[in-house]
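Removed from the display is one protein chain of the complex; every other protein chain stays in position.
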Amino acid sequence: MTLLALDPQTQLGQPLVLGIIEGSVYGLIALGLVLLYKSNRIFNFAQAEFGTIAALTAYFGYNGSLFGIPWHMPWLVAVFVGILLGTLSAVLTERLVIRPLFHQPKVIMVVGTVGVLLASIAVEYLVFPTKDTASLPSVTDVGLTDPAFRVGFAGYNVAWEQVLTLFVLIAMALGAAAFFRYSRQGTAILAVSQEPTAAATVGISISRVSLLTWTLAGFLGSVAGIVSIGGAPLLVPGIMTGTALVGGITAAVLGGVTSMPGAFVGGLLVGLVHQYTQAFFSFPGAQNVMVGLVLLIVLLSFPRGLLGSET
Amino acid sequence: MTAVAQAGTQPGTETVVAGSHWRLSGTGIAARGLAYLGLAVVLFLPWFATDFSKTCSLAVIYALMGLSLNIVVGYTGQLSLGHQGFLGLGALVTANVVFQAHLPIWLAMAFGVLATTAVALVLGLVALRITGLYLSLITLVFGSAISSSLFALARFTDNNSGVKISRPSYLADNGDWYLVCVAVLLVIFYLDYRLTVSKVGRALLALKENERVAEAFGIGVTAYKLLAFALSGAIAGLAGGLYAFRGELYSEKDFQDPNGFTLALLFVVMCVVGGLGNRLGVVVAGLFFGLINELLDDLFYWHAVRSWMQHVPLLGSYYDSDVKASYLASLIGALLLLQTLIFNRGGLGAQLRPIARWMTGHRFELHDEGGSGPAAVEGSSVRA
Partner (left out) sequence: MALLEVEGLRTGYGALPVLQGITFSVEEGETAVLFGLNGAGKTTTVNAIAGLLPAWEGQVRLDGQAISGLDAPRVVAAGVGLSPEGRRVFPALTVLTNLRLGAWTRKRDGKKAVEEAVEQVFSYFPRLEERKDQLAGTMSGGEQQMLAIGRAVMSRPRVLLIDEASLGLSPKLAQTVFEVVSKINDDGTTVLIVEQNVGVLPYADQALIMEKGTLTYDGRGAELEKSGDLRKTYLGTS
């Protein structure tokens, strides 16, 4: 019955496109999570929140006054400052919370990241008291790209900023893969994650590698925040955690938690599950339930994730 | 009597008088009696203030949630980030049983407990296969999935308007309901104590230390893990029932993200700040975090700070006077959490331990035995 009523454009094409775009954000969050999982063997529950910090900062830099100072930065500058601040918050997290908990059980370190998440949201509310609904303009809104531009794909038209999200994800994933394969620092991160003692005996500074890892993760989280919040109507404290944390962690787990390509694929998968669920089911919370079921089934049947390789 | 410190074998039991190597003096008993009396009076005081007692009920419910989560986090060592799901489920079932089936309040709460216990058992089954980080993820997803789906069904929300229920007339006053909450907390607190000193408690501890070793000693991992989850779920369901009748309303919004997620994190904060596995610490932390919002909002200087901020040259033009105290509260919570993790792993419980031991008829000793601090220093008793 439902099959007869199927509308190929809105039920097949549109979810495909929207799913890939939505999934790109999860993929970006998952990349950062995988990176930190490799080095610390934990999930960083504050990962998505670095993105909120970046987006909020960019918003205040671009749109006007914070602390009474009318900043009015050019869009690109504001975004840069946002990413800088988001990354900085990851660096601070590493120095103030992760470092002191280095030799504690993993559960303790994870709870530490939960504390960072909670503190971040609270600070966002206290420092960025938004009176009205805020929103960060996207590349198109500020005229950097042609607003009339549309990509026709699977019977659905996509705007520039949406394509951009996917491009950014692809670029970041490729960048991360190349970083681990070819760069000295990337290899050092892998070495520390596999055998910290041996890494120290060859002369790698564990503390510097840890800082580097968190810096990169903060950068990835910040970029995720900018691309997913840019152009979205609502920017409030905690928004990235609310919209992308669960999706991001699920994506990372589906991809095997230590695999960069896995994070990429996992992200797109979660995005697609979300969008197709929305197209076919209408009960409240259907998306969350479906993602939860997928996660549960995957974890029960492949405890190491779908693509559990150490790359 | 003068307490004679006898160097001798310390009996391993916690029994107060019998078998103990020193005896309580008459004044000792009197002093402790007074302390208990004082505690009872303090617990009873909110009863006089209707509005405040409603806040206090919430604090007691938080304390119950602390005990519930403590069983999972503190006793079995698994992190749950979805306990708001159990609280909400308890509230949902209790409220709807009263509203739709018109059953008496206590029966409705029993159904609430049954429902959460059953769901917790299912989660416990999952926890048999999936542990550690992955389990914490599963609980996170569980909390957000159940609250956004089941909790929001029109069937259970009186067509999205919220289920209004009322307490029986003999409990109509907020103060009376507060006393009910306190009574429940005391009973659960005692049962939790019985649990930890029982065979089950020791088995759980062994499991937390090392599952495989425990299994080698013939401790059935499966049964005990399920039991822990079931107990945790049952307490949360009870808390949910108390919650529903406290506000005489079930509204899914209380448990849905972002509120729900904040709640889940708050429960974790309570457990850690209270001291993982430490019953008393967790309860005190729960009470503290239940009250802190209200207290901060009412605090004179918070108002003063806010109105003062309006007049600061640069900040003032931007400062939003509506910034809620709850954000300040969650900042305090987060900072306390991190402080506890990094500097003071025993949590509040370790600080309260000397007092708790004195109250249960031991000497007042500042040393921290069995805590997470350095090994106990012998003979550092302060006074009897």
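A and B label the chains in the order they appear, each numbered from 1.
Operating definition for what follows: contacts are C-beta pairs under 8 Å (C-beta built on N, C-alpha and C of every residue); 3 or more make two chains touch, one makes a residue touch a chain.
Every value quoted in this text rests on a predicted model; they were computed, and no experiment measured them.
The chain not shown here is in contact, across the full complex, with A. Here one chain is not drawn; of A:12, A:177 or A:200, the residue touching it is A:200.
Only one residue from A:104, A:187 or A:215 touches the chain missing from this view: A:187. Taking the complete complex into account, residues 184, 187-188, 190-191, 194-195, 197-205, 310 of chain A touch the chain not shown.
Convention: only the chains that are shown with their structure count from here on.
In whole angstrom, the spacing between the mean C-alpha positions of chain A and chain B is 33.
Listed in rising order, the residues of chain A touching chain B in the complex are 42-43, 45, 65-69, 96-97, 100-101, 104, 106-108, 110-112, 114-119, 121-123, 125-126, 129-131, 238, 241-242, 246, 249-250, 253, 283-286, 288-289, 291-292, 295-296, 299-300, 303. The residues of chain B lying in touch with chain A in their complex are 77, 79, 81, 126, 129-130, 132-134, 136-138, 140-142, 144-145, 147-150, 152-153, 257-258, 261-262, 265, 268-269, 272, 313-320, 322-324, 327-328, 330-331, 333-335, 337-338, 341-342, 345.
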